[in-house]
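For reference, the structure I am asking about is given below.
In this view, the complex is presented without one of its protein chains, the others remaining in place.
All chains are identified by letter, namely A, B and C, in their written order; residue positions are counted from 1 within each chain.
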Amino acid sequence: MPDRLKDYLAAFDDIPGTRVYTTERARQGYWLNQFCMSLMKPENRERWRADERRYLEDWQLTDAQKEALLARDYNRLLDLGGNIYYLAKVFSTDGLSFVQAVSTMTGMSVEEYQKMMLAGGRSPDGQRSVKEGR
Amino acid sequence: MPDRLKDYLAAFDDIPGTRVYTTERARQGYWLNQFCMSLMKPENRERWRADERRYLEDWQLTDAQKEALLARDYNRLLDLGGNIYYLAKVFSTDGLSFVQAVSTMTGMSVEEYQKMMLAGGRSPDGQRSVKEGR
Amino acid sequence: MARITAGLATSHIPLIGVAIDQNRGEEDYFKPILAAYDWTRRWIIQPENKPDVVILIYNDHASAFDMNFIPTFAIGCADSFEPADEGWGRRPVPTVKNHAELAWHIAQSLILDDFDMTIINKMDVDHGLTVPLSAVFGQPKEWPVKVIPLAVNVVTYPVPSGNRCWLLGEAIARAVASFPENLNVQIWGTGGMSHQLQGARAGLINKEWDQRFLDDMTRDPQRLRAIPHIEYLRETGSEGIEMVMWLIMRGALSTQARELHRAYHVPASNTALGHLVLENVE
Partner (left out) sequence: MARITAGLATSHIPLIGVAIDQNRGEEDYFKPILAAYDWTRRWIIQPENKPDVVILIYNDHASAFDMNFIPTFAIGCADSFEPADEGWGRRPVPTVKNHAELAWHIAQSLILDDFDMTIINKMDVDHGLTVPLSAVFGQPKEWPVKVIPLAVNVVTYPVPSGNRCWLLGEAIARAVASFPENLNVQIWGTGGMSHQLQGARAGLINKEWDQRFLDDMTRDPQRLRAIPHIEYLRETGSEGIEMVMWLIMRGALSTQARELHRAYHVPASNTALGHLVLENVE
């Protein structure tokens, strides 16, 4: 019993190329994700579009989070506690679809990524466990 | 099983002089209670104090609810779906304590009510069940 | 008496909403996606099948709830719900009307059954709820059914276990069975199947795993309720976890529930579209 939660969480770190949105990430990314939520209001989207840097000043973000937002570096944003459904408010505001935004995290071009999806998607083989290499 | 919820709720109606805050009352009193909540903000308390009738116009209340509010008729407000913790925002705004406000529902004067409380409160005898008269 | 007559499972991919809202169903990309629902669209409008109420199990994708407020199980009891603005304006779909009487009845029954529900009286509903309605009902002026939204946290971990979800489904079935009004009720489990929307592994699709899951919804549902979170994550991508919501639907049906229709298509956006219709054989 004492280690159940620890074991539960530890297994998440064994998945290749994946950040599971644990409460630890939720704490780290609290303001980042709350910033993203603000873009659900049209008036905030306007302000954000007009001057991104200035809009960011209103939020208690780390410099790293601010830079990653301005650079639309979604992998980095995930590392800094962002959650994809929150970050979606940023790329939706940019007019990007989920496929377009998601592809930027894979090191593939949008076209390559779309081709992979049309061919049946990424195979799970070798992508299940770092430790077990399966 | 089919009647468990029904039985659970039916028993509440057998308690003398008591309205249990069921979901049925919660539905009936939704706007009444949300109005009360608005008085948690100092600026709304100001507006309410300045012109109660006018402030009530902003809320989807029935005429009966409005009249009972203006009359501070708390028993009636309970009948109309109010909950005591929500109504407390109204009497707190009036500067009344819980004892002062609660006594108005008992048909006793504040002094009589306080005397009863100092003497050990209202006895539960005869107050448990209408049907069983105990 | 209200009866659960059928269960429906479907992915709730935003792109399906785009295809319908923008009338792009004839494009090559979208044709097989919308075709997955052809059978269901015809079936559900038959008078003997048409539900009065759909209990729609979905998750909020950072729309109604933010990081300040994360309910594990939330049931919508308001009279109606507006489609959410998820960053590109509200979806042009009708207001969702609730069967509030039944929703409150279910909420009360679940709490008496030791489910620690959160009751919600005001919220917007996002693609998780509205896309399944569009996929099945198209573009009506009003939704032809009342909808009880039941939102599950599948975003912040730990999310509820598959088994807890199944038990919630069982309790929902008991609640519906004790509602006096004569109602044809369906329960829909949404989300899934394979998808990962983040990181280097994005785009993962596990067709084999998904197919076995679809099979076992009728062949061996008891296996499904025991699947741990880590298996969903490893095998179906980080967002495949949404399939625990299918188990709420499945738990609400009888052991002998029968498959009426199945569809599976890759890709729809980043996702493997899965769709099932189960008859509740009593």
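Note that in this section a contact is a pair of C-beta atoms (placed from the backbone, for glycine too) under 8 Å apart; a residue touches a chain by one contact, two chains touch by 3 or more.
Bear in mind the structure is a predicted one, so any value in this text is a computation, not a measurement.
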item	value
Touch criterion as defined above, residue of C:44, C:67, C:84 or C:131 at the omitted chain	C:67
Residue touching the undisplayed chain, where the options are C:89, C:140, C:158 or C:180	C:158
Residue of A:27, A:49, A:115 or A:134 touching the missing chain in the full complex	A:27
Selected from C:80, C:118, C:211 or C:254 as touching the chain missing from the view	C:118
Interface with the undisplayed chain - residues on subunit A	1-6, 8-9, 23-24, 27, 30
Touching residues on subunit C - with respect to the absent chain	67-74, 108, 111-112, 114-123, 156-161, 163-164, 167
Subunit B residues that touch the omitted chain in the full complex	8-9, 11-12, 15-23, 26, 29-30, 33-34, 36-37, 39-42, 45, 74-75, 78, 83-86, 88-90, 92-93, 95, 97-99, 102-103, 105-107, 113, 116-118, 120-124, 127-129
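Throughout what follows, only the chains that are shown with their structure count from here on.
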item	value
Chain contact topology (line, ring, star, complete or other)	line
Centroid comparison with subunit A (C-alpha atoms), farthest chain	B
Multi-chain contact sites of subunit A, meaning residues that touch two or more partners	none
Where subunit C touches two or more other chains at once, by residue number	none
